[in-house]
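I have a structure I would like to understand better, so I am pasting it below and will then ask my questions one at a time.
With one protein chain held back, the other chains of the complex are shown just where they sit.
What follows is chain A.
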Amino acid sequence: MTTAVRRYPVLVALVIAALFMVLPFLIVTMNAVKSPAEYSANGPLSLPDGLYLDGLKDFWERVDFGQKLLNSVLVSGAVAALAVVLSVLNAYAIGIGRIKGRTWVLAFFVLANVLPQEALVYPIYYLSKEAGLYDTRLSVIIVFTVIQAAFGTYLLSAVLGQFPREIIEAARIDGANKWQVLWRIVVPVSRPTIGVLLVFFFIWTWNEFLLPLVMLISNDNQTVSVALGVLQGQRLMDATMTNAAALLGVLPAIVFFLVFQRTLTRGIAVGAVK
């Protein structure tokens, strides 16, 4: 048996490694609440003297952060809901309907899922300009609904493939048609997987960068990710502003993380193995 003497060094090493992982978050938080004067006097590593929130407030107003948050919530929320509906419909046909050629259909969705967005971005940019959808949140919602549904179809088809056939047979004998079976039986029973997908789609869309960067050029339409990425790319921010930006960008992620922690860790496991 391992003795206590041998046990603790491993734990200590792991704790130090974990601290190293969260250290950047701590440093950012520390510096976001320092005044510029304090920052230039004591540098980035000193503990803050007090809470200085004007930097955060200035940044919030300067980039109209509330609008960016709203855009991100709107785009990510709409994508999560629509992509789940699309995934459910696809997976119903593939996993339960077992339509002809389903292996090929599924392979198609898997390949669509790994396709790099670089190979789609210019035509999407061009076509959305032609269609008058360029620089609208709707265009980003449409594109990501489809991209996320590729993964959702792949995952849900595997899950629905294992769905107990007896339940469906019983409902059919009772006279339920396919729509009723889908919405009253399959969807409620698959709620855990659907919940995982909703959370994943929301966070993935929230974090997306390339396509929103290309598609959303006006300030009023940009998401949090794009707005912060563009600001950083312009190299116009001073230290206080950078930290304010970083903290405001980190906070929603931490909130999602705390709220959805269980779903996330469980979901990754489900998604990775099948």
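The definition used in the following text is that a contact is a pair of C-beta atoms (placed from the backbone, for glycine too) under 8 Å apart; a residue touches a chain by one contact, two chains touch by 3 or more; residues count from 1.
Please note the rule applied: contacts and distances are computed from a predicted model.
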Hidden chain of the complex, named as in its UniProt record, picked from "Cytochrome c oxidase subunit 1", "Aspartyl/glutamyl-tRNA(Asn/Gln) amidotransferase subunit C", "Sugar ABC transporter permease" or "Formate dehydrogenase subunit gamma": "Sugar ABC transporter permease"
Contacting the left-out chain in the complete assembly, out of A:Leu56, A:Val75, A:Val159 or A:Val214: A:Val214
Chain not shown: contacting residue from A:Leu70, A:Leu89 or A:Ile185: A:Leu89
Positions on chain A contacted by the hidden chain, ascending: 2, 7, 10-11, 14-15, 17-19, 21-22, 24-25, 27-28, 43-45, 85-86, 89-90, 92-94, 96-100, 105, 108-112, 114-124, 126-127, 142-143, 145-147, 149-150, 153, 172-180, 182-183, 203, 206-207, 209-210, 213-214, 224-226, 228-229, 232-233, 239, 242-243, 245-246, 249-250, 253-254, 256-257, 261, 264-266, 268-269, 272-273
